[in-house]
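Only one structure is covered here, and it is reproduced in the block below.
Excluded from the complex is one protein chain; the other protein chains are retained at their positions.
So that you can tell them apart, the chains are marked A, B, C, D and E in the order they are listed, and the count of residues begins at 1 in each.
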Amino acid sequence: MKLIIAYIQPEKLNAVKQALYERDVTKMSVTNALGCGQQGGFHESYRGVDIEVNLLKKVRIEIAVNDDYAKPTIDAIIAGAKTGKIGDGKIFVVDLADCIRIRTGEIGSAAIG
Amino acid sequence: MKLIIAYIQPEKLNAVKQALYERDVTKMSVTNALGCGQQGGFHESYRGVDIEVNLLKKVRIEIAVNDDYAKPTIDAIIAGAKTGKIGDGKIFVVDLADCIRIRTGEIGSAAIG
Amino acid sequence: MKLIIAYIQPEKLNAVKQALYERDVTKMSVTNALGCGQQGGFHESYRGVDIEVNLLKKVRIEIAVNDDYAKPTIDAIIAGAKTGKIGDGKIFVVDLADCIRIRTGEIGSAAIG
Amino acid sequence: MNKKRITGVALTLALLCAAPAMADEAMTVEDLQANLNVVWTSVAAFLVMFMQAGFAMVEAGLTRSKNTVNILMKNIMDFSIGSIGFFFIGFGLMFGQKAMGGWFGTTDFLLSGVAIGSEGWETQWDWTFLIFQTVFAATAATIVSGAMAERTKFVSYLIFSAVISVFIYPVFGAWAWGSLLHEDAGGWLEGMGFMDFAGSTVVHSVGAWIGLAGAIVLGARKGKYGPDGSPKAIPGHSMALAALGVFILWLGWFGFNPGSTTFGDGMIGYIAVTTNLSAAGGAVAAMFTSWAIFKKADMSMTFNGALAGLVSITAPCDVVSPIGALIIGLIGGALVVFSVTFIDRVLKVDDPVGAVSVHGVCGAWGTLAVGLFALEEGLFYGGGISQIGIQLVGVLVAFVWAFGAGLILFSILKATVGLRVSEDEELKGLDIGEHGMEAYTGFQIFVTQ
Amino acid sequence: MNKKRITGVALTLALLCAAPAMADEAMTVEDLQANLNVVWTSVAAFLVMFMQAGFAMVEAGLTRSKNTVNILMKNIMDFSIGSIGFFFIGFGLMFGQKAMGGWFGTTDFLLSGVAIGSEGWETQWDWTFLIFQTVFAATAATIVSGAMAERTKFVSYLIFSAVISVFIYPVFGAWAWGSLLHEDAGGWLEGMGFMDFAGSTVVHSVGAWIGLAGAIVLGARKGKYGPDGSPKAIPGHSMALAALGVFILWLGWFGFNPGSTTFGDGMIGYIAVTTNLSAAGGAVAAMFTSWAIFKKADMSMTFNGALAGLVSITAPCDVVSPIGALIIGLIGGALVVFSVTFIDRVLKVDDPVGAVSVHGVCGAWGTLAVGLFALEEGLFYGGGISQIGIQLVGVLVAFVWAFGAGLILFSILKATVGLRVSEDEELKGLDIGEHGMEAYTGFQIFVTQ
Partner (left out) sequence: MNKKRITGVALTLALLCAAPAMADEAMTVEDLQANLNVVWTSVAAFLVMFMQAGFAMVEAGLTRSKNTVNILMKNIMDFSIGSIGFFFIGFGLMFGQKAMGGWFGTTDFLLSGVAIGSEGWETQWDWTFLIFQTVFAATAATIVSGAMAERTKFVSYLIFSAVISVFIYPVFGAWAWGSLLHEDAGGWLEGMGFMDFAGSTVVHSVGAWIGLAGAIVLGARKGKYGPDGSPKAIPGHSMALAALGVFILWLGWFGFNPGSTTFGDGMIGYIAVTTNLSAAGGAVAAMFTSWAIFKKADMSMTFNGALAGLVSITAPCDVVSPIGALIIGLIGGALVVFSVTFIDRVLKVDDPVGAVSVHGVCGAWGTLAVGLFALEEGLFYGGGISQIGIQLVGVLVAFVWAFGAGLILFSILKATVGLRVSEDEELKGLDIGEHGMEAYTGFQIFVTQ
């Protein structure tokens, strides 16, 4: 099993969800995050004093999948989030040692979906 | 060492904390998250236009534990969070390669607790 | 590749960022979190009723790095976040199975930086 | 024909020619005083109307963000339904000629006796009086929403809010203030000599006792009391809104109290002084009391304290000295802290915004204070104890009537349409449950209770 | 010399000696009525000015948090630029002696005919009239910002807001209200007998039709319509601010309508009653209508409904009965729900706050309602259909003028400075794009559209 963590542009969330649904990935968890990467920050100012903003709003998606779903999931995220512009985001994949469904106590692959 | 990630219903946080305390797990980190799973979303509407809300409020708990604590921790989370209704949540377990306490520089198992 | 997760005091974020920059780590993702650890909570009260607050505001940093960067990254976080007082935080290291840059589709080490 | 144009022209003429431009017969000084009274009373009515915004902000601020839409809806609806209902029914019940020895009025519904558009219509007092009394009625109704916040079914709320405005409030009003429109339409309480200048009891206590009945019948919010009965804090979601609300209410009270003269003369300034000193005293006393007890200068208590001072001075504002007013406010402010704590911990009644303490307890205190501090009738000024006895009767009657009527009303609703939302709805929030929307879209809000 | 001191002294004298202290020649009752009119009209003007805060809160609350700074800036700037521009140009165009048979005024710019500091200056009416009219003009201008929110370029906004205050509004105003300052400076519409007491059409519809033109020329916000043209909800970020805004507007309307008498007598109270009943009716009707259609008591519709009632009664408030007012409000409240839905789904014009429905559609309805409900002229009271015909002419003329002028203005701006921000700026929010800052620093806000 894999835990897939993706940082994407906030406005791409709906498209990514759509792409995942099409590949039968319907479970995920989403948090808001601030990202710092290659994408240039921008300037704000407040009462005449500049502020360098380089933590940009991102959405963090976490999806646990069985190994055979890893590739389609990654593809779906790319399909939904890619614009080709800097700031599109990253996907991180981590091995998942275990997974438990709280409701039923099921463990492992059975619990993921 | 394991990193245990759990998504639970927000109103169960206190019960989960209680259950963890009883098992001597007193360290954790909590974030708010939006979850999409088996639990049905619901409808909102705004000015007469429907909104399909399928990202539901969840709480994400992250707990790093030594291997022998993994099982009690998982049990505690289940004990606190389980209602038997869809939406109760999931627990993900990831292998933790290392752990460092910033204050002292301790590493590994010593740093976890 | 490693995924480094650090919980630090919110007011140390700028110092940590500074320390990371000095070691050429310029990419990271940040979320806000609530932490429960050795650091004592404090009392609030509302309309005469006490509230025990033991979830304290923390910042969660997530940084994916190539293996040779792991040590400098950890050192940088410690350098920026350490005050020697309880509550300074923890660093967790997880093996990263894979990393993909959404924009280009690059994978592995090439995608990280 | 466009009245606006006419008056504009008339004015221009008046200013240019200095000739009596307005009237067939010359306007007298008394006519002008009547006009001045209209202007003043109308402005006062508008200030009191604005208290609706104050209540809405206080109640929204002191409850959780998941119930914000609901409490705002309740606030606008009680004012709207109340305005209509009071016009049709409440006003006549309260100010019409009394039936059965002063128990309720039976005339003047819809101000139907007042011909519209006829000769002299433009100098009518009655409409101004109606709008002023309407906003008072709405104040009584809106107090209830605070005490019953975060768990009351919306449809039930609409029903009982209407009943309050058209029946419970005006009937008690008839007893105490029935003669304000027709001198000979006085109610039995005022006949006894009951004094409640601007409504510590008539408006505030009545509203609060109904709210108390509601809070009891409803039961506490989920999570308010632990399994051992210990009270838990359920903090409100915006102290900024709560504070804004209190400032708005403080402003509105300058319509409420000085406006109750319905007369443009120096008493306005005098009552403004007593009102302000009492409010200030309430805030100061509540702060220091909370500081002494809880070891922290508690904000929501302090702001409640200002309101406590205002409620307390509402009855006696015109008959006490400024020093008396200050003392009344100080006591009111201290009282509210003890009362909130007592109701929360001992009575275990869940009143999210402290409405029962602020409006009920301090309303009773203010009404009794007339018997103590009134410069003529007050015990402390040699007036004997007879007035305080009368005041006590009024206070008790208000309690019995409002609390009793409330109990009956809420019990009926509970047995029929249902008074409380489902557990699940309460958990998710009434905003989603009742109105299908959220108050703060986009904001990350983290509520674990 | 310090006027303050003098009046203080004069007063003290007046009170102590009871001698005529104010005047070389004795003050008359008419002088006093004129003074009372000043006080009343000034207070009314201040209430109307406060509506700016109401509009700002409503518009900010009903849009997303990433555009909050921008909408607030627009609100303060339209009032500021409008106040200056109306003083220099708009006022004279509207109230000066008319050129060409009542099409626009050509005198009284800067109130230049009124000598300052001369004999009798202190009893001048004109300045009070000016401030009252200024806040009306600013109301018309500010309506536009709501309809065009979340996508309009700031610099363009400044330009067209000025044009509205100095040209589009005052020219129409000249036609309908031209005689308010000089009796013989009447415009052609009022010459026909067009009745719009406080500006359902003159202020509200005019503002809204300009906004409609703007919303059309701009196009919808990104994400408002799906690829198939289906409307998407873009919820506003704070229902608390929106509700506060509506309460403030409701208060302000007591300046708007009763204030339009510019005369201190019993009509103030009467118009306050009709205004309040209509607002209440609007809220109630909108709530039940939305409940029936959408199965939920929709909050933003309910609050829009109160405004709908207020806009609807603005024209007829002085000539209808209270029952008439209530009916007008009820219809206005229902209308606004259908209108919002119609504009959103059928016309597919993106009006984030519902300004076109509230101010335009209900403004037209209220103006027509004069022809139906007016106690003298109204169809339902035996006044025949002539008045409603005249009202219809006024409504149509307002539409043609305001919508037409708006279309031309916005098209020119689109072709020159540009009317709409870039896609990227719209996505990031206008606060960062136009003003380089955020409204809620520190708050975690999660917007995915």
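Everything below uses one rule, namely that contacts are C-beta pairs under 8 Å (C-beta built on N, C-alpha and C of every residue); 3 or more make two chains touch, one makes a residue touch a chain.
Keep in mind it's a predicted model, so treat the numbers as computed, not measured.
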| item | value |
| --- | --- |
| Partners of the unshown chain among those that are drawn | A, C, D, E |
| Selected residue (touches chain absent from view) among E:129, E:160 or E:403 | E:129 |
| Which of D:188, D:263 or D:380 contacts the chain that the document leaves out | D:263 |
| Contact set of chain C toward the excluded chain (per top definition) | 10-11, 13-14, 32, 42-46, 57, 59 |
| Positions on chain D contacted by the hidden chain, ascending | 28-34, 36-37, 39-40, 43, 47, 64-65, 123-125, 129, 177, 179-183, 186, 190, 195, 197-198, 235-240, 243-244, 246-248, 250-251, 254-255, 258, 260-270, 272-273, 276-277, 279-281, 283-284, 287, 294-300, 302-303, 306, 318-319, 321-323, 326, 375-376, 440, 443-447 |
| Chain E residues touching the omitted chain (full complex) | 2-5, 7-12, 14-15, 18-22, 26-29, 31-32, 34-36, 38-39, 41-43, 45-46, 49-50, 52-53, 56-57, 60, 68-69, 72-73, 75-77, 79-81, 83-84, 87, 110-111, 116-117, 121-132, 134, 154, 238, 241, 244, 434-444 |
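Please note the rule applied: only the chains that are shown with their structure count from here on.
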| item | value |
| --- | --- |
| Mutual neighbours - chains that touch chain A and chain B alike | C, E |
| Interface with the most contact pairs, given as the two chains involved | D-E |
| Contacts with two or more other chains, residues of chain A listed in rising order | 31-32, 94-95 |
| Chain D residues counted as touching two or more neighbouring chains | 436-438, 444 |
